[in-house]
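Once you've had a glance at the structure underneath, I'll fire off some questions.
Of the protein chains in this complex, all but one are displayed in their positions.
And then chain A:
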Amino acid sequence: MADLELKTRQGFAPDAGHESGASALPDEIPITLTVNGRRQELHVRPWTTLLDLLREDMSLYGTKKGCDHGQCGACTVLIDGQRMNSCLALAVTKDGSEITTIEGLASPDGTLHPLQEAFIEHDAFQCGYCTPGQICSGVALLREGHAKTAEEIREHMSGNLCRCGAYTNIVDAIESVMAKETAK
(Lines give C-alpha, C1' and ligand atoms only; values in the text may rest on other atoms or scores of the structure.)
Protein backbone atom coordinates (compact mmCIF):
# COMPACT_ATOMS: atom_id res chain seq x y z
CA MET A 1 0.00 0.00 0.00
CA ALA A 2 2.41 2.61 -1.18
CA ASP A 3 1.41 6.18 -0.79
CA LEU A 4 -0.47 7.53 -3.70
CA GLU A 5 1.99 8.86 -6.25
CA LEU A 6 0.75 12.28 -7.11
CA LYS A 7 1.47 13.88 -10.37
CA THR A 8 2.83 17.26 -9.56
CA ARG A 9 1.42 20.05 -11.57
CA GLN A 10 4.01 21.24 -14.00
CA GLY A 11 4.62 24.45 -15.77
CA PHE A 12 3.66 26.96 -13.13
CA ALA A 13 4.85 30.33 -14.26
CA PRO A 14 4.43 33.26 -11.97
CA ASP A 15 1.62 35.38 -13.33
CA ALA A 16 2.97 38.07 -15.54
CA GLY A 17 2.53 41.43 -13.92
CA HIS A 18 3.12 40.19 -10.40
CA GLU A 19 6.09 42.28 -9.39
CA SER A 20 7.69 41.07 -6.19
CA GLY A 21 10.68 38.84 -6.90
CA ALA A 22 8.66 35.94 -8.19
CA SER A 23 11.65 34.69 -10.15
CA ALA A 24 12.31 31.57 -8.13
CA LEU A 25 9.22 29.47 -7.52
CA PRO A 26 8.91 28.31 -3.95
CA ASP A 27 9.45 24.60 -3.54
CA GLU A 28 6.60 22.19 -3.17
CA ILE A 29 6.05 21.52 0.47
CA PRO A 30 5.71 18.01 1.84
CA ILE A 31 2.55 17.47 3.88
CA THR A 32 0.63 14.52 5.27
CA LEU A 33 -3.13 14.26 5.00
CA THR A 34 -5.44 11.45 5.97
CA VAL A 35 -8.16 11.59 3.35
CA ASN A 36 -11.18 9.37 3.90
CA GLY A 37 -9.17 7.19 6.24
CA ARG A 38 -6.13 6.85 4.01
CA ARG A 39 -2.90 8.50 5.10
CA GLN A 40 -1.02 10.11 2.25
CA GLU A 41 2.28 11.90 1.87
CA LEU A 42 1.86 14.72 -0.61
CA HIS A 43 3.78 17.61 -2.07
CA VAL A 44 1.84 20.82 -2.55
CA ARG A 45 2.47 24.32 -3.78
CA PRO A 46 1.61 26.79 -1.03
CA TRP A 47 -1.21 28.36 -3.07
CA THR A 48 -3.06 25.11 -3.77
CA THR A 49 -6.40 25.08 -1.98
CA LEU A 50 -7.63 21.92 -0.32
CA LEU A 51 -10.51 21.92 -2.83
CA ASP A 52 -8.16 21.94 -5.82
CA LEU A 53 -5.93 19.33 -4.23
CA LEU A 54 -8.88 17.00 -3.67
CA ARG A 55 -10.36 17.44 -7.12
CA GLU A 56 -7.40 17.91 -9.38
CA ASP A 57 -4.61 15.97 -7.73
CA MET A 58 -6.56 13.24 -5.95
CA SER A 59 -9.40 12.86 -8.45
CA LEU A 60 -11.97 13.14 -5.69
CA TYR A 61 -14.56 14.94 -7.77
CA GLY A 62 -17.40 14.62 -5.27
CA THR A 63 -16.50 17.87 -3.56
CA LYS A 64 -17.78 20.66 -5.79
CA LYS A 65 -16.49 24.08 -6.66
CA GLY A 66 -19.40 26.51 -6.77
CA CYS A 67 -18.20 30.01 -6.06
CA ASP A 68 -14.59 29.39 -4.93
CA HIS A 69 -15.06 32.25 -2.42
CA GLY A 70 -16.79 30.85 0.64
CA GLN A 71 -20.22 31.98 -0.48
CA CYS A 72 -22.05 28.78 -1.41
CA GLY A 73 -20.92 25.78 0.66
CA ALA A 74 -20.62 23.38 -2.31
CA CYS A 75 -17.02 22.67 -1.29
CA THR A 76 -17.86 21.75 2.32
CA VAL A 77 -15.75 18.91 3.72
CA LEU A 78 -14.96 17.76 7.23
CA ILE A 79 -11.52 18.77 8.49
CA ASP A 80 -10.69 16.99 11.74
CA GLY A 81 -14.42 16.44 12.10
CA GLN A 82 -15.41 20.08 11.57
CA ARG A 83 -17.21 21.29 8.47
CA MET A 84 -15.27 23.91 6.53
CA ASN A 85 -15.19 25.47 3.08
CA SER A 86 -12.32 23.70 1.31
CA CYS A 87 -12.10 26.50 -1.28
CA LEU A 88 -10.76 28.93 1.33
CA ALA A 89 -8.36 26.49 2.99
CA LEU A 90 -4.82 26.35 1.67
CA ALA A 91 -3.87 22.66 1.64
CA VAL A 92 -0.47 23.35 3.18
CA THR A 93 -2.12 24.82 6.27
CA LYS A 94 -4.00 21.55 6.84
CA ASP A 95 -0.85 19.43 7.11
CA GLY A 96 -1.51 16.51 9.47
CA SER A 97 -5.31 16.82 9.32
CA GLU A 98 -7.95 14.21 8.71
CA ILE A 99 -10.21 15.08 5.81
CA THR A 100 -13.56 13.47 5.10
CA THR A 101 -15.24 14.13 1.79
CA ILE A 102 -18.55 12.85 0.42
CA GLU A 103 -16.63 9.82 -0.93
CA GLY A 104 -15.65 8.87 2.61
CA LEU A 105 -19.04 8.90 4.32
CA ALA A 106 -20.23 5.44 3.31
CA SER A 107 -18.90 2.41 5.19
CA PRO A 108 -16.10 0.45 3.52
CA ASP A 109 -18.68 -2.22 2.57
CA GLY A 110 -20.62 0.38 0.62
CA THR A 111 -23.43 0.95 3.13
CA LEU A 112 -24.47 4.56 2.76
CA HIS A 113 -24.39 7.00 5.64
CA PRO A 114 -27.89 7.38 7.13
CA LEU A 115 -28.02 10.97 5.86
CA GLN A 116 -27.16 9.83 2.34
CA GLU A 117 -30.03 7.33 2.57
CA ALA A 118 -32.30 10.05 3.88
CA PHE A 119 -31.43 12.38 0.98
CA ILE A 120 -32.55 9.66 -1.44
CA GLU A 121 -35.63 8.85 0.62
CA HIS A 122 -36.70 12.49 0.87
CA ASP A 123 -35.79 13.48 -2.67
CA ALA A 124 -33.47 16.12 -1.23
CA PHE A 125 -31.72 17.03 -4.46
CA GLN A 126 -32.47 17.90 -8.04
CA CYS A 127 -29.35 18.65 -10.10
CA GLY A 128 -27.15 17.34 -7.27
CA TYR A 129 -24.44 19.97 -7.54
CA CYS A 130 -24.83 21.27 -4.00
CA THR A 131 -25.55 17.81 -2.57
CA PRO A 132 -22.08 16.64 -1.46
CA GLY A 133 -21.63 19.89 0.42
CA GLN A 134 -25.13 19.71 1.87
CA ILE A 135 -24.57 16.16 3.09
CA CYS A 136 -21.13 16.87 4.62
CA SER A 137 -22.61 19.93 6.27
CA GLY A 138 -25.63 17.96 7.51
CA VAL A 139 -23.44 15.19 8.92
CA ALA A 140 -21.53 17.83 10.90
CA LEU A 141 -24.75 19.49 12.01
CA LEU A 142 -26.00 16.18 13.44
CA ARG A 143 -22.77 15.74 15.39
CA GLU A 144 -22.61 19.34 16.62
CA GLY A 145 -25.94 19.06 18.39
CA HIS A 146 -26.75 22.78 18.29
CA ALA A 147 -29.79 22.45 16.01
CA LYS A 148 -32.85 20.58 17.21
CA THR A 149 -35.90 22.08 15.50
CA ALA A 150 -36.58 22.48 11.77
CA GLU A 151 -36.04 26.21 12.16
CA GLU A 152 -32.67 25.63 13.80
CA ILE A 153 -31.70 23.14 11.09
CA ARG A 154 -32.46 25.77 8.46
CA GLU A 155 -30.28 28.34 10.24
CA HIS A 156 -27.45 25.86 10.75
CA MET A 157 -27.64 24.80 7.08
CA SER A 158 -27.60 28.40 5.85
CA GLY A 159 -23.99 28.04 4.73
CA ASN A 160 -25.11 25.72 1.92
CA LEU A 161 -26.98 27.27 -0.97
CA CYS A 162 -29.09 25.22 -3.37
CA ARG A 163 -29.88 26.82 -6.70
CA CYS A 164 -32.56 24.20 -7.35
CA GLY A 165 -34.30 25.13 -4.12
CA ALA A 166 -34.39 21.66 -2.61
CA TYR A 167 -34.27 23.23 0.84
CA THR A 168 -37.51 21.88 2.28
CA ASN A 169 -36.59 18.29 1.43
CA ILE A 170 -33.04 18.79 2.71
CA VAL A 171 -34.40 19.92 6.07
CA ASP A 172 -36.81 16.94 6.07
CA ALA A 173 -33.93 14.55 5.39
CA ILE A 174 -31.83 15.93 8.22
CA GLU A 175 -34.79 15.99 10.58
CA SER A 176 -35.59 12.36 9.83
CA VAL A 177 -32.07 11.22 10.70
CA MET A 178 -32.11 13.37 13.82
CA ALA A 179 -35.41 11.79 14.89
CA LYS A 180 -34.00 8.29 14.39
CA GLU A 181 -30.88 9.14 16.36
CA THR A 182 -32.81 10.57 19.32
CA ALA A 183 -35.16 7.57 19.26
CA LYS A 184 -32.15 5.29 19.79
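By definition in this document, a contact is a pair of C-beta atoms (placed from the backbone, for glycine too) under 8 Å apart; a residue touches a chain by one contact, two chains touch by 3 or more; residues count from 1.
Basically, contacts and distances are computed from a predicted model.
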| item | value |
| --- | --- |
| From "Xanthine dehydrogenase family protein subunit M", "DNA ligase (ATP)", "ABC-type quaternary amine transporter" or "Metallophosphoesterase", the hidden chain's UniProt protein name | "Xanthine dehydrogenase family protein subunit M" |
| Hidden partner chain, touching residue among A:N36, A:T76 or A:Q116 | A:T76 |
| Residue in contact with the excluded chain [from A:L115, A:A140 or A:V171] | A:A140 |
| Absent-chain interface as seen on chain A, which is shown | 12, 14-15, 18, 20-22, 25-26, 29, 46-47, 49, 68-70, 73, 76, 82-85, 88-90, 92-93, 95, 137, 140-141, 144, 146, 151-152, 154-156, 158-161 |
